[in-house]
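For this depiction, one protein chain was excluded, whereas all remaining protein chains were kept in their positions.
So, chain A:
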Amino acid sequence: GCFVFKPRTKKRRLSEKTAHDFGSTSENSEDIELRFVTCQSLWNQIKSETEQIQEDLNKQLLDNLVSFLSRSHSDFQEKTTEWTCRMKFREIPTAALVLGVNVTDHDLTFRGLSDVLQDNVTPYVALLEAKDCPGIKHLMQKLMGQLMNCDIVVDSLEDEDCVQASQNKIRCSMPSLISWYESVTKKTDSETPRKKRNSSSRHWQSPPVVVIFKDMESFTTKVLQDFIVISSQHIHELPLVLIFGIATSPMIIHRLLPHSVSSLLCIELFQSLSCKEHLATIIDKLLLTTRFPFKLGEKVLQVLINIFLYHDFSVQNFIKGFQLCIVEHFFSQPLSVLCCHLVDIKKRVYSLSNDQCENIRRLPSFRSYVEKQESGKQIELLTNDSFLKEETEKLLEDLHVYHENYVSILRCLHVFTSSLPKYPLGKQIRELHCACLENRVWETEEYESSLQLARMLNKTDLVTMLQQCVEILMSSSGKKFDKTVGKLKEFLTQFQNLEEASQERDVSVSSQKELQKKTDLYHLQKTLLEMKESRRSKKLTKFEMLRFEVVDYIDTLVRKYLVPADNRTLHEILYFNTATILRGHLNAAPRTALHTALNNPHWYLKNQALKCDGGGISNKAPDICIVYKLHLECGRLINLVDWLEAFSTVVMAAEEPNGDAVSSDQVDDVIHARFIRAVSELELLGFIKPSKQKTDHVARLTWGGC
């Protein structure tokens, strides 16, 4: 079997990645330094942007939590004398924080949370993780260590030595924690007025002590129970607040804690934003914007989204993948030096070297562009560098404009498609985006059916959608949509007029009906039939005409602006589209790789001698490969003696030409040793394990290669 445990985030290595590392390969080393700098600045922009987004999204949750914390102990302090408070059992205020299964994102949330708490509520925040707390003793140690450390940070100037002395030998029990708390709060009271003002503005008089359990599910029941029981006995002296980080569902609280313990808690539920919404915002702010010149191609985006939806729901991993795309793009594409903001393009284009110009000429999209030009211009483009640069600048500007228009029109189309029944083009804008990038969207069946559905929209929906579209287009930076906006507004006024007209007509219809009221049954039937007939053959109403017109107009917009990026000239410069590299990095298949390495060592070692034909076992392969191949032929239990025999036969095959079939014992010893080593290597890799059923056998843990 093969488990994969994700590595814990290590201390950030201060690797000064230089431009030198960046372009160590010689073949595409043009403008390396500039590329590196561009890449760095772009990533920094994106990073700060994502952090901002994260902060905004968590704001609601954090605000709720802060107000909960402020409520939790303040109301008790106000009215201690009141009868109800005296009678009531004092529960520990607890926030159950449901964060979803994307564990990798939790760290960031908790970091934000503890920052906010330390800024606004209390300096005493402790973050506990299950792996640090196998027993109550460790938990207390960890807790006290964190709390007292944070105290040192707060007033490090005053009495460092005193705190340090007490830290040497401290009793890990609640009373020492309480006495510490008392001393600390007393100290802040008797501080100098200047400092007091400072601290009291941020924290309250007796700030609560917040203990955060990062991964509630992984804590053992006993540790949690003991801790809660102990702290509930001291809640009067130590204003404790617990925060449970829950990944699955809040039911886990009842499963972990018996009623006698959960009755000591006053649990309130908080739910963080769903990760899908988070991703939608990230895509909206990072990809569907003109702020960043770098763009993702369809396949790459699909890989990233698939990893998100199919595997981990982790927004952090998505952003990491995005970062990888940026680095890979700037690293592998020499022309990515032109992947910059519009203002810099001119300068950069004109400083391109001769080689870079050749690179441009080699781009497939540029070649097809050249082919479409007339012959005179073709020669110019292929021979004259300065002409090429002019042309390139123009084309790049076109590409930027294209993207800008693309985003606006995409949003407009999304307004329409997202309200259609069954969502033929997807509910989320990311699905629509992928569909549009993939190929000409108007040639797909889904687009056809969504247009059909759009032709059946009712008026109010249509009007609101048009209004939304107008808003989107107005807010887009370009001025190219003036005409479009005008047209849409015209539609809107037409709808307005239609309404008035129809009202008038309604009156006439109703009067007509009243005339018919007095006829007998036969006549009534007749007139009804006539009306039905007329309705069927009736020409389209004005509204229907207008609706067709609107839909057709949207269709022309789509055809004009939502051309896939692959069709644009020079798209290789701005769009990153090598999905295979990304997939290899992000969605690795360790087991397959292992099997390939052991089964076909030539794949990795590239040694001609190892190149084997068919299923034969070459004796030149490394020992472990031979042993592995032999073990594939066995059943669940492998006899070690037989295995050794087979191994020695294979290895000896090389020495057979030498003559002696029965070799001396010494050689056998060496082979034996090699065999044992190979077998233990296999055991280390998790393919076999010693079996208890038969002592001279080992058990296979896998079924063949997948």
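What to note about this one:
To be clear about the criterion, contacts are C-beta pairs under 8 Å (C-beta built on N, C-alpha and C of every residue); 3 or more make two chains touch, one makes a residue touch a chain; residues count from 1.
Going forward, contacts and distances are computed from a predicted model.
Chosen from "Sodium/hydrogen exchanger", "Electron transfer flavoprotein subunit beta", "Origin recognition complex subunit 5" or "PLP-dependent transferase", the protein name that UniProt gives for the omitted chain reads "Origin recognition complex subunit 5".
Only one residue from A:37, A:108, A:230 or A:280 touches the chain missing from this view: A:230. Only one residue in the set A:376, A:421 or A:590 touches the chain that does not appear here, and it is A:590.
Touching the missing chain, out of A:47, A:111, A:137 or A:291, is residue A:137.
Across A:215, A:404 or A:623, the single residue that touches the chain missing here is A:215.
Set against the missing chain, the residues A:42, A:61 or A:103 yield one that touches it, A:103.
Touching residues on chain A toward the chain that is not drawn are 1-6, 71-72, 83-84, 87-89, 91, 93-94, 96, 98, 100-101, 103, 136-137, 169, 171-175, 215, 217-218, 226, 229-230, 233, 247-254, 259-260, 262-263, 265-269, 271, 274-276, 307-313, 587-592, 701-703, 706.
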